[in-house]
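Below is one structure. I have some questions about it.
Of the protein chains in this complex, one is absent; all others appear in place.
Chains here go by letter, A and B, matching the order in which they are written, and residues are numbered from 1 within each.
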Amino acid sequence: MTHAPENDLPGSAAERDALLGAVHEAATQVRERTPLVQCLTNEVTVNLVANVLLAAGASPAMVATPGEAEELAHVADAVLVNLGTMGADHRASIRSTVAAAEGARTPWVLDPVAVGVLSLRTRLAAEILVHTPAVVRGNASEIRALAGLASAGRGVDARDDVDDALTAALAVAGRTGAVVAVSGETDLVTDGVTVVRLTGGDPLLTLMTGGGCALGGLVAATTAVASPLVAAVTASAWFNAAASDAALVASGPGSFAAAFVDAVHALTTDTLVERAAAGLRVGALTATGARA
Amino acid sequence: MTHAPENDLPGSAAERDALLGAVHEAATQVRERTPLVQCLTNEVTVNLVANVLLAAGASPAMVATPGEAEELAHVADAVLVNLGTMGADHRASIRSTVAAAEGARTPWVLDPVAVGVLSLRTRLAAEILVHTPAVVRGNASEIRALAGLASAGRGVDARDDVDDALTAALAVAGRTGAVVAVSGETDLVTDGVTVVRLTGGDPLLTLMTGGGCALGGLVAATTAVASPLVAAVTASAWFNAAASDAALVASGPGSFAAAFVDAVHALTTDTLVERAAAGLRVGALTATGARA
Partner (left out) sequence: MTHAPENDLPGSAAERDALLGAVHEAATQVRERTPLVQCLTNEVTVNLVANVLLAAGASPAMVATPGEAEELAHVADAVLVNLGTMGADHRASIRSTVAAAEGARTPWVLDPVAVGVLSLRTRLAAEILVHTPAVVRGNASEIRALAGLASAGRGVDARDDVDDALTAALAVAGRTGAVVAVSGETDLVTDGVTVVRLTGGDPLLTLMTGGGCALGGLVAATTAVASPLVAAVTASAWFNAAASDAALVASGPGSFAAAFVDAVHALTTDTLVERAAAGLRVGALTATGARA
């Protein structure tokens, strides 16, 4: 299967405008509807994820204890499942919560942190993927691992190129029905048919722990108010624009983290869409691979 | 039962001056005596709670493991029990630590995070309230839930008005003997007889995860050196003044968190009292409700 074409293909300009309009609406709705986002995430970055969700206008609830997690999944507007912490209780909560979310038709997002490196979480990811996540968001190494492909990664770093991950992303999308979002220098979002590429962000993101986790949270918040594809594109665009803004005022990776949260909050919806438009390309696959 | 009267009642000016003097002494003592504050708190905001306690002059010890928590409760000067994390080990530690604190006459503070929304912690809160907490500190939804009243909340947000919570606060104070502190746009502190209202703070507090948790920690630190009523008022006044100061230099919710810790540290005791005086009202209830 070959790679997706660029946005100079027939029809793609209209698709692109429609997508940007949907991004505008999605970001507006996150702020107006304050979705309750239940997060089963990790102890390393949980504070940042909560603060980014608050800054975006969502209402985070970091609830992962067995007995509570399933209860909340019935009232939450979206659920984030981040595999960065893997204690036995946490794994039990993840299993029952994704089943509860699926049953309640609550959209949930999988962030497969370090899958492919550590076998416990690699098995758990495979197990829960059958519960129809709305979006799977990871770096290229993680998405390749989910697809069963070899990877150069040995941890939470992204070692594989995002474009190399397209094959893997399409495989995961095809198998699970989820939209797959691959973060990297260029971000990639696909539902298995449409392929969206976004540029932006800043290298300082790679020096702040929890950037990817926060993006996963933002994707989850947006799935509460938009389709999975639009949610993943909106969150990625929001994240990239905020990172660029933060880099302008940061003196290094420490001050960048605070500035990033500030920027997530300060970014207007109009500016978000302008910035997204500058770095967004939409393409589509044909049955035999790339269209045209 | 009707609401408490305002400070234009006979006697309240003297009460108010006496309270402000006690606030001055309490804040001075926190800084001079460096109370050891054991915190059984949650993984989301534990770092902020520790840093706010250090900034205030206290010595935080975030120790919640069964086997260690009870041991430390015997030497700690005060204990914070925050229900934001609810793992089985954590629940066991909470139970044995509040019993140990009660036995050792160490003051302890309950922060009933999301009680009323999640049944596991709602039951645990009811269970431990018999162990005579010095102060119960929550938002209006949480205090209403503790009192057994219906609430509009569905998570950690405050959805109920603080004044609406006075009836609930008086009920909880009456049942437990604790001072009850309700955080909101106007804060409310009562021991069941005296009712203190404080204004101040900043809306950015609602965009920073852990503000309420940090306030709970500050209340706990102050119970080590002052009566529960004075402790709750001192901590609320300190918290509000620091938030106002931080808002002046913050560029958004991310930089606000760092500026808030800076402000907790920088605030002099004299300034704290001046700022408290500007927004503090003292009233009292009679046996039949409001006095006069």
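Basically, contacts are C-beta pairs under 8 Å (C-beta built on N, C-alpha and C of every residue); 3 or more make two chains touch, one makes a residue touch a chain.
None of the values given here were measured: they were computed from a predicted structure.
Student: Can you list, in ascending order, the chain A residues touching the missing chain?
Tutor: Considering the whole complex, chain A reaches the absent chain at 42-45, 47-48, 84-88, 114, 117-121, 154-157, 206-210, 250-255, 257-258.
Student: Pick out the residues on chain B that sit against the missing chain.
Tutor: Counting over the whole complex, chain B touches the hidden chain at residues 36, 43, 46-47, 50-51, 54-55, 59-63, 65-68, 71-72, 75, 89, 249, 257-263, 265-266.
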